Each structure stands twice: as C-alpha cells, then as structure tokens.
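With one protein chain withheld, the remaining protein chains of the complex are depicted in position.
Labels run A and B following the written order; every chain starts at residue 1.
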Amino acid sequence: MNGRRTFLRGFVSVLLSGGAIGGILEILPSKADAREVPPKGQKWYGFGVSVDKCIGCARCMEACKNENNVPREPFFFRTWVERYITRKNGTTVVKAIGPNEEQLQEAASDKSILRSFFVPKLCNQCASPPCVQVCPVGATFQTKDGVVLVNEKTCIGCRYCIQACPYGARYLHPVTHTADKCTFCYHRISHGLLPACVEVCPTQARVFGDLNAAASPMSRFLRMNKIHVLKPGLNTEPKVYYASLDGEVR
Amino acid sequence: MGKFFERFPDPLARLIVVVLALAVVGVVVVFGLIPESMMDVKAQWADAVKREEARPIKYAGFHACAECHEELYDTKKKGYHRDLSCETCHGAAKAHTEDPDKVKPEIPAQRAFCPQCHAYNPSRPRGFPMINPVAHNPLKACASCHNPHDPKPPTTPKECSACHGEIARMKAVSHHVQLACTKCHDVPQRHKVSPRSVRPSKPQTREFCGKCHGKDATDKMAKNAPKIDLAQHGEKYVCWQCHYPHSPEVEQ
Partner (left out) sequence: MNPEFIHTLHELLPQIQGYIYPNEIEIHWGLLIVVYPYITGVVAGAFILASLVKVFNVKEVQPLYRLSLLTALAYLLVAPMALVAHLGHPERFYEILLTPQTSSAMAMFGFVYAWYLMAVLLLEIWFVHRTDMIAWAEQETGVMRFIHRTLALFSRDTGERAVAFDHKALKVITIVGIPSAFLLHGYVGFIFGSIKANPWWSSVLIPIVFLFSAIVSGIALVILLYMVITPLTGGKISMKCVDKAVDFLFYAVIVDFSLELVDFIHRVYQSEEEIKILSEMVMNKLFASLIIVQVLLGMLVPLTLISLTKIFWRRFHLNEDLRKMVYFIAVILIQFGIFATRWNVVIGGQMFSKSFRGLTTYKMEFGGIEGLLFSIALLALPIVILAVLTKILPPWEEMHSQPDSEGVEVAGS
C-alpha cells in the first residue's frame, strides 16, 4: 500500500514539476513568432502568384539561383514551377519544370487534356511558421517585416525545420550544411528592389509588395482576385497568395 | 561546516557537496566564461539580418537600364514586351551598371532563346503568342523578323492560330475542323494588332448553333451535322454550357 502511495505522490510531483513545465513551455509562442498585427507604417511583406498568367518559362528559377548563389544541381530550389495536366479521365499528372524542357508537342493528345497550367512555388513566409516553431537553437526566425530568415552562423543543421515545412520549401545547403530557403531576396527588398524572380517574370505572374501599403500591385492583386493559399488547413497563415489556384494543387 | 553536515546522513551530505560544487561551476561558466552575445538570440537575429542585407546584388532592376539606354527603353515601353525587365532576356546586369565598359550583358540571338517563352505548350494561358519552333520560319533568327524591343509579327497574322495555338490545335482534330474561326466569331481587324484593346464577338443565342444543328437547319455545311430539336434539347441552357465548341463532345 505504502509503495503505491509513494509512487503516486512521486508520479504527480514529477508530472507537475517536470512534465507540466516542459509541456507549458512547449506551447508558449516562441520569441520568433510575430502573430500580432504589425503596427501602422511597419512593412509586412507578401507575395502574389497569378496561376493564369504563368507561362512556365522558368526564368524565375534561373534568376533566383543566379541572384542567391543556389547550387545549380536540380536538388536544391528556393523556388520552382510545377506543371499540372488534368486529363478528361480524371487523372492529374504533376511535374516540376526546368528551363527549355522538351516542350511537349502533343498535338494529338491535346484532346485528352481537360485543364493544364503552371504553378510557381516558393517559401510561403508564413505568418505562423511551423519551421520557426521547431528550430531548437533559434537559428530560423521571423523578421518584423514578415520574412523568415535562417541565421547560417548558428544553424546546427539538425534539419528539423525542413521536416516541419509542409511545402517542401527548405533544403540543406550542400556547402554550408545549414538550412536554406527563399528569403524574398531580403538583400534586394531592403534596398527597395524587387525579388529576382519577380524582376524577371515576363508576364507579371509574380507580384510582390507590402501587404500594408494602401495602393500597390499587391493590394490590387488582393482586391481583384479570389485568393487562395496552399494547405490552409494546416493554419500556417502563408503570405504567398494564389489567384485562380486549382483544387488539384497541393 | 562539519557540524552542519552531520545533520544529514553520510551519503546525502556527500551528494549535497557534489551538487553544490557542480552548481558553482555552472554559475561560473554561464555567467563568467560564456560571452553575453552567445546567449542573446535577439542580437544573433539582428546580426543575421545585417548579413542578409549586405549580400551582393546581381540583378539591377527594372528601371536601372533607362539611365543610359533611354531610347531603347522608350521603344520597349510601347511594345508587347513593355512588362518585361531588360534583365528578363539580357540576364543579370548589376555588374554592367557598375562597370559598363568591362562587363557586358548577353544579347541572346540564338533561335533556342525565344521559344523558352514562346514555344507552343498546352499548359500556357490562352491567347499567349506561341509558335512551333521547328516549323516557324526554320533557320532564321527570331530577331530578323521581330524587333525584340518592340516585337510585332512582321505581317498581321492571317490565322488566329498564331496566338490561339491551343484552340486551333484542338479544333483541328475535332468535328468543327472545317469551320473557320470567323464562322462563329466576328474579329475586328484591330484585334490582330492590339489584342487586349478589342475582343472578337462570341455567339449569344441557342439559335446561332441551331443554324447548323437545328432540325430545320439550312446551312450547306451542316448536311452531316447532328441535329436536335432546339425547343426541347437542353432547354434551360445555352449550347456552350455543355458542349465545348472548339472540340464538341457528344454523348455516345
């Protein structure tokens, strides 16, 4: 009897002291979370993608790798473009494109295509980023203008953030051995320039701007389109907004 | 000191000494040896932001070229390529703005370059000008007919397929293959020059399709076309709400 009582006492005390504290600390928002609405005048960057305008030329992919010194091998991408083909029989096939892919001269099989389009993807710079939440050393964080960055000096390369990203936006840089991803070309936007991918897009399928600005291409984009985000059910609050996003896109 | 420890049983006393020693070492290390900056994550973030902002810039930006290349820039502003950055085709040019004589951006003259955007691809949006790079004026450089800074077709296209490749290709293997686009769409001449300023018309009524597909159709071309009773067939709807006119499907 005594053993059981002491056990229960010990169990509860450990739970209260160890387990509960650990558990409560778990759900505390990390210092890097900026869930509050930013104050007036504070920039809060967002991105817009018009799926209907993308021609799948992949110039954005080239420009990004060029501007940000991303390894040229096809395994590391800060941004990429997916091609969706939905056929009349209901199947959907997806492929990531590269520049000058064997353009499908499918004159005959055109008939079986029901819908087809390109979808540019990049880091969604979530307002509630799961990658920031799981970083054990606080190497990845959210700036006050809403961009999620990685501090490559303190990143220990545990790859937890890469696992936590629902969008596949992160990769481990093969040279620095730290996590890497799209930064909205932070070094450009902080000097008033546009991100490289937005710069070179020939059809204005990519739009970038301050979500708080009163009049800008970004605010028009948000007004004139039905807006979607990727994987809204995961509540990551992405800040890359898609217009005319098809339901087949994940 | 010894008296103090005598209150505790021997093993406990020794453990207390060890724990206290470890605590002292811990305090000395944490507060004495480790520099503040290593424990301040906010300072690390600020540093990281500074480093990020200082990265080198490769693309000069949309307006950078205007400063020296004003004429070309103004030409581009009027043509179909007005929304393109110079760097979209000429590549990163920041280095050129810093040392214009030494570093020159590329001038992409090869035929393989323009099809990166303009080759026919069914996934590209409707109305985007697309050509078949193999068949379209083979061996001629694109720039020999199209000024890249003000690209226009050298002659006004006669066929709608010049821009509406996907629709043309689909129609070409459909039951409507023998119908010219103009059979159903009135195309103002201006549309071929400035497509977004004026659009072709589209049929508005069921009777339009009835001209060939109604029971009492009189059109010569409609001799073998399937006929339906306009009054009853799909009465609530207009024809194209079910049938895609460019590749009309019929239930077997």
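General observations
Here is the rule we go by: contacts are C-beta pairs under 8 Å (C-beta built on N, C-alpha and C of every residue); 3 or more make two chains touch, one makes a residue touch a chain.
Just so it is clear, the model here is predicted, and its values are computed rather than measured.
Checked against the full complex, the one of B:20, B:39, B:68 or B:109 touching the unshown chain is B:39. Chain A residues in contact with the hidden partner, per the touch definition given at the top, are 3, 6-7, 9-11, 13-15, 18-19, 22, 25-33, 71, 73-77, 80, 82, 93-96, 121, 130, 133-139, 154-160, 162-172, 174-175, 177-178, 234, 250. Residue positions on chain B in contact with the hidden chain: 9-12, 14-15, 17-18, 34, 38-41, 44, in rising order.
Throughout what follows, only the chains that are shown with their structure count from here on.
In terms of their C-alpha centroids, the spacing between chain A and chain B amounts to 17 Å.
Those residues of chain A that touch chain B in the complex are listed here as 31-32, 52-59, 63, 66-68, 83-85, 99-100, 103-108, 110-111, 113, 116-118, 138, 141, 143, 149-154, 183, 186-188, 190-191, 193-194, 196, 199-204.
Note for the complex: chain B touches chain A at residues 41-42, 44-45, 47-49, 51-59, 61-62, 81, 83-85, 87-88, 91-92, 112, 115-117, 119-125, 128, 132-134, 166, 169-170, 172-174, 247.
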